[in-house]
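Starting off with a structure, shown below.
Entry: chain A
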Amino acid sequence: MEQAIAFYFIAACILGFAVLVISTKDTVHSVLFLVLDFLFVAALYVLLGAPFVAAIQILVYAGGIVVLYLFVVMLVNLKRPPEAHSDPHRHGRIGFSLSAAVLAELGAIAFYSSKLPATPIAPGATMPVTGNTEQVGWLLYTSYLIPFEIASMLLLVAMIGAIVLAKREL
Partner candidate 1 sequence: MIDHFVIPLVKILVVLNATLVAVTYMVLLERKVIAWAQSRLGPMRVGPYGILQPVADAIKLMIKEDITPVRADKWVFTAAPIISMVPALIVYAVIPFGPEVTIFGRKVALYITDVNVGLLYIVSVASVGVYGIILGGYASNSKFPLLASLRASAQLISYEVAVTLTLVSVILMAGSLSMVSIVRAQESSHLWYAFVQPLAFGIFIIGGLAETNRAPFDLPEAEQELTGGFHTEYSGMRFALFFLAEYANMIVVSSVATTLFLGGWLRPFPNVAMLGFLDFIPAWIWFLVKSFVFLYVFIWIRATLPRYRYDQLMRLGWKVLIPLAIANLVVTGIVKVLLL
Partner candidate 2 sequence: MAEDPKTPEPPAGPAAPAGPKAPGAEAAAAKPPAAKAAAPPAGPPDPPPPADMAVPSFIKTLEAAVPGSVAQVSYYLGDWTVIVPVTHLLEAARHLCDAADAGFDFCSDVTAIDWPPRAEGRFDVVYCLYSTRHRHRVRLKVKVGDVQPVPSVTGIWLAADWLEREVYDMFGVNVTGHPDRRRILMPDDWQGFPQRKDYPLEGPGELLMENPLDWLRLRQAREQADIE
């Protein structure tokens, strides 16, 4: 019961702040709401009994990546007059088709997962380690090794790309 109340409260906050992120005029405020959003997502993880993921969520997203967002926002000074913004209807078609695709995807997932029998993703009994942190590590290097490596490759590519973009004269 308490769990459910906490979950719905946190979920409502997440959604509310997410709406604020995209609806706020001031870019810095929007970034701040994003931080709050991340903090509540971390709270959700704690609720799910995954404190390691929660701490990483705060450390990496709230503490690292959003600071960089802020850095960029402050550097490029986006406080332009409203008329300088591009026409909101210009990218409308692309936006709609993208969100439609996402919606379809979500629907498909919901549809097929309801058909499948509900199985726990990582049955604790099969793991030789106990403790949240150890379990995350175990899963990451056994069942999800290939996705993990692919993600790291992607990050590497992104990093090289960023360096190439920034240091064009090299």
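Candidate entries met the following condition: all candidates are chains of the complex that A comes from, given by their letters.
As a convention for this text, contacts are C-beta pairs under 8 Å (C-beta built on N, C-alpha and C of every residue); 3 or more make two chains touch, one makes a residue touch a chain; residues count from 1.
Bear in mind the structure is a predicted one, so any value in this text is a computation, not a measurement.
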Options 1 or 2: the chain contacting chain A in this complex: 1
For the chain A and candidate 1 complex, residues of the former touching the latter: 26, 28-29, 32, 35, 39, 51-52, 55-56, 58-59, 62-64, 67-68, 70-71, 74-75, 131-133
